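Only one protein chain is missing from this complex, and each of the others stays in its spot.
After this line comes subunit A, so read on.
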Amino acid sequence: MTSIGTGYDLSNSVFSPDGRNFQVEYAVKAVENGGTAIGIRCKDGVVLALEKIISSKLLKAGANKRISTVDRNIGVVSSGLLPDGRHFASRARDEAAQWRRTYKAPIPTSALANHMGSYVQMYTLYSSVRPFGITAIVGGWDPEIELPVDGQVGSGPATGSGGKKEGAKHGGPFLYMIEPSGLYWGYYGAATGKGRQSAKSELEKLDLAAGNLTLEEGVKEAARIIYAAHEDSKDKDFELEMTWVSSLDGPTKGRHQEVPKELLEEAERLAKKALEGDDDDDDEKMED
């Protein structure tokens, strides 16, 4: 931040002489202080997990959910300024609903990420607005079968022309991360927020590109990674919030839902155990 005070950081949409947009960089700073959020793209679904920092003891445990359902099959989690995240989710819902009105079918996760990327980018262009202070992770399962058009009531002629390609592959798990600049990429594993560095290095160890991790393993890994990432802000209490979306024949039947209580508790138990295990290792090393 050597260029602070040069005047190029005062207005949105103004470049500095060396080609940077400082307002966007400051927005990234806001994200870096948010609770850690991660997404894992498993072979049969996607997991979203969030380290929800408890800002007051007066808040009801388990209330104030932060991971939002956008369409039946897509979820969004964000890290950074909470109200910006709310607005992002609200806009994503509108986009998904508008897509359905136009195409009579659910929005593909890739299209939603594209639309939201464009939307976020628009907030870097005008001096009358500020960029989004969030990085959002979008995870969804696009149906692997050819869905009927919304409102379809029959199956059409049983014989005659059709032109459908046999054996074509559709859908699957998708995961995208959208940054304050509007930049978005598709990921095997995505992490943002305060503990992103350690979360990313943990995600890299999972070798997600090989596509071997199952959804249930993904849930447990996600819990472990959030607990591990929380070590960076250990003085604060947190709640683990976790959702998943599976294939049509999987546990959520293609819907984005909260991870069931039993599985969540099991994953948390394993995560705590793994942490303690790490501590033990450290202790042993120290003893040595």
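Throughout what follows, a contact is a pair of C-beta atoms (placed from the backbone, for glycine too) under 8 Å apart; a residue touches a chain by one contact, two chains touch by 3 or more; residues count from 1.
Here is the rule we go by: contacts and distances are computed from a predicted model.
Note on the omitted subunit: UniProt lists it as "Proteasome subunit beta", one of the names in "small monomeric GTPase", "Large ribosomal subunit protein mL40", "Proteasome subunit beta" or "GPI transamidase component PIG-S".
Only one residue in the set A:69, A:121, A:192 or A:246 touches the chain that does not appear here, and it is A:69. In the complete complex, the hidden chain is touched by one of A:97, A:122, A:183 or A:209, namely A:97.
As for the chain not pictured, it touches subunit A at residues 65, 68-69, 71-72, 93, 96-97, 100, 104, 150-155, 257-258.
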